[in-house]
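Rest of the complex left out; these chains stay put.
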Amino acid sequence: MVLILLFIIWEISSHLFAIPAWLMPPPSDIFHEGITGWSNYNGHLLSTIQLTLLGFMIGASFGVIVAIGLHTIAVLREIVYPFMILSQNIPIIVLAPLLVIWFGFGTLPKLIIITLVCFFPIAIATLDGLKQTSSELMHYMKMAGASNKQIFWKLEWPHALPSLFSGLKISATYSVMGAVISEWLGAKKGIGVYMTLASSSFRTDRVFVAIFIIMIISLSFFALIALLEKRVIRWQSKGGEHTDG
Amino acid sequence: MANLSLQSISMSFEGKKILEDIQFVVKDAEFVTILGPSGSGKSTLFHLIGGLYKPEQGHIFLNGEEITGKRGSISYMPQSPSLFPWRTIVENVLLGAEIVGQADKGTALQMIEKAGLLGYEHAYPHQLSGGMKQRAAFIRSLMSPQPLICLDEPFSALDEFTRVEMQKWLMNIWVEHKRSILFVTHNIEEALFLSDRIIVLSNRPATVQKEFHIPFKRPREESLLLTEEFLAWKKEIYNELRVIV
Amino acid sequence: SSNEQGASSEENEKELKEVSIVLDWTPNTNHTGLYVAKEKGYFKEQGLDVDILMPGETGADQLVASGKAEFGVSAQEALTHARVQDIPIVSIAAVIQHNTSGFASPKDKNITSPADYEGKTYGGWGAPVEKAVLSSLMKQEDADVEKVDIVNMGNTDFFTAVKRDVDFAWIYYGWTGVEAELRGQELNMQYLTDYSEKLDYYTPILTTNESMINENPETVSSFIAAVSKGYTFAKDNPEDAASILIDAVPDLDEELVKASQKWLSPKYQDDADQWGIQEKETWKNYSDWMYNNDLLEEQLQVEDAFTNEFLPNKE
């Protein structure tokens, strides 16, 4: 609803202030191009969605595995932690040639980039969730003679789930952008390619179509994760939510 | 079979001596109660037996085998219910048994009914009253198969009648399965009614102030509570505790 | 149209040698000859199956140097830098004979010669070469480059930049300039070639690496032969060539491609005897200029940087 309102304001101000279409086209133009140009970009769309989903799944799994690994093996943490941070600071322009040189122009280097983007928030959030288990329950588990594996699966893991979902939500948001960026690494199809081409031939309306597509994918993806969260985490008492009265 | 022996156990927290040279045994199929002022170190003693901490000094043996700092040898009910918020009551009750790999849902449901929690098997802990949580934690410890049960104020949140019910139930299980029980309570009557032996701890730093052998024959009936002998015992222990505080 | 031809020569497809060429940017009319050669089957005639790749963020030069791609599109300046850093790539053809770049400004800014740059704001990407070029141009009119306010406009495009803060910028007329025409935005343009012979360097060029030249000279010859034919076709048939490019890359803007192609087609070969020829003079002039302006750490070995030997013999 608010979005629609925003669109209307945008449309009106486009006309009112005569903002040139190449700078910021009115939504009606974008909408029009979005519909008539469907056949132009639906191939790109599919390819990006596939890439995003695959990349996100790999990235999320990797993030969770890293978090678990770092949590259970304390030595690993000190060694790997700095590398995790470093991994988030390799500029794409440096990484890109190396990845292409090592892995060619296939899907692999693209998946590596999405993974790199996605795993980090998940790993950090899950790790923090795993660390902050209630000490009371931890004492119980230890007194009851639970093995480390049991402590993990019966206590730490369920306790970390909300944090994990917090990380998943952040990553889901990033994953689409990650896929688009990875397509700059030389792809033949994908919203990223579509957008670059549109931008280099100054087709601002198409650029905006691309942006809206990216946004819609992200939003749906986020919503999906939020839905999943609701289904998985059912036990929470609602105590914390009614701050209204 | 369970034969616990504590040999000159000492423990400090942050430089404060809590336990000093604690020494006692719990024989096979014996019911021993620990009495002592609040904050004297009863729960800490349990934590040491359960292997959560290592004592500063001293050794703990179970059936001749040293279990100092070793976990999983006892079935334990903590002072606070420590139910897992993401598990339903029946799942919580099964946890202790699960850890040793012997979960039996049928028995659990029976016990839940016996504890007056019928209809709450699939509720989550936050939907229970304080006393109901305590009963769930109590069942959880009964469901663990270890031969030594350590109960830390298991009935403190129960009304007199529910408490007596639970006491009787505990007696039955104890007699039937010949398990050894180490029990903490602040209720002298409860201690007298249940125990073979009562150990009185002094105030900080706690030492074994006195040991009482309770001579009442078993099975004990509720009418015992009104006998002269019982009242005399009660007075004696009361006075012993009064000296401490 | 390409499909029909592909079907007819299906049987000998297996013998085709697969090679790839990495572009320098997104596909545009600088690349028309490549697409023509591919779509019209010129590569196939030469026994090649060519994959045209967009570079993304990667940049073609490293890919060519490392052998991940056999050929690439680059520019004289980049190749000069690369060779000075011992990166083994060689220019094998000049796509456009003369530099079509220059400093552009909207007409209403009233910038008609380098002398007018004084007191104006130049929007660039922060490379030292820009100031040197500006200085070269301005010196000829006794203007002082220090009086130009040089700002870095990063990835911002020309049209956006001149709306705000920036007065003039460095563009390729064949693309951005043509777009301005289409938009009806009038520009003042000072081409580099009009002011300094030394700045008439080749951009873009086709490149390959040294090991290709040493080990697979026939492939390079076949490739250039086909490309040469492609650009010649584009020179003679701008409209058809533009359609081929649009078919190959449908996401490009049709109008812009057509207009740009019309402007650019005569410039491919221009005054040269043959498409693709490179003069030693041009290479030497520019690298000397770069060296004298402290843009290079050492002198370029000009002879090794380019070669005409793969160009087809003139019929």
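Of note:
A, B and C label the chains in the order they appear, each numbered from 1.
Keep in mind that, in the parts below, a contact is a pair of C-beta atoms (placed from the backbone, for glycine too) under 8 Å apart; a residue touches a chain by one contact, two chains touch by 3 or more.
Source: prediction; values computed, not measured.
For the complete assembly in this file, the formula in terms of the labelled chains is A x2, B x2, C x1.
Here is the rule we use: only the chains that are shown with their structure count from here on.
Taken as a contact graph, with one node per protein chain and an edge wherever two chains touch, the assembly forms an open path, each chain linked only to its neighbours along a line.
The central chain of the assembly on a C-alpha centroid basis is A. For chain A, the chain whose average C-alpha position is most distant is B.
Separating the centre of chain A from that of chain C, both taken as means of CA atoms, is a distance of 37 Å. Averaged Cα coordinates give chain B a centre that lies 85 Å from the centre of chain C. Measuring from the averaged C-alpha position of chain A to that of chain B gives a distance of 50 Å. None of the residues of chain C touches two or more other chains.
Looking at chain B, no residue sits in touch with two or more other chains. Within the complex formed with chain B, the residues of chain A that make contact are 136-137, 139-147, 150, 154-155, 158-159, 161, 233, 235-237, 239. Residues of chain A touching chain C in their complex: 22-23, 40, 92-93, 96-97, 100-101, 104-105, 183-188, 193-194, 196-203, 206.
The part of chain B that touches chain A in the complex is made up of residues 46-47, 50-52, 71-76, 78, 80, 82, 84-87, 95-96, 98-100, 124, 126-127, 144, 146.
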